[in-house]
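What you see is the complex with one protein chain gone and the rest in place.
So, chain A:
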Amino acid sequence: MNHPRQQSVLQQRDQAMIDEFVAGVGRRVFILTPSFPFLFIGKILKVIDDIATIDVETTSVAQLEEKVWNVHIHSIEVFYIESIGGRKIPDLEG
């Protein structure tokens, strides 16, 4: 284990990701992951360790929506968290 001040780039990235999600609790998030179901849109409910709990509005498959999902933050490839003044994630219906 490295000393905190000697964290690898990977560790720093992972921590920064977690920090972003912790800061985003209560906001809507857009996530792409390499594994099924690939896409999540929903509200970040909480972050425990490196797991984000998301109240999911939309995934690629309707039957998996309106459920609470636990997403491993380090398996996320792309994300966007809504912020004041930033672009809004579209509300999707259908």
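Here are a few things to note about the model shown:
We adopt the following convention: contacts are C-beta pairs under 8 Å (C-beta built on N, C-alpha and C of every residue); 3 or more make two chains touch, one makes a residue touch a chain; residues count from 1.
Operating definition for what follows: contacts and distances are computed from a predicted model.
According to its UniProt record, the chain left out of view corresponds to "Multicopper oxidase domain-containing protein" among "ABC transporter permease", "Peptide/nickel transport system ATP-binding protein", "Formate dehydrogenase" or "Multicopper oxidase domain-containing protein".
Of the listed positions A:L10, A:I48, A:A62 or A:I84, the one in contact with the omitted chain in the full complex is A:A62.
In the full complex, chain A contacts the hidden chain through residues 39, 60-63, 90, 92-94.
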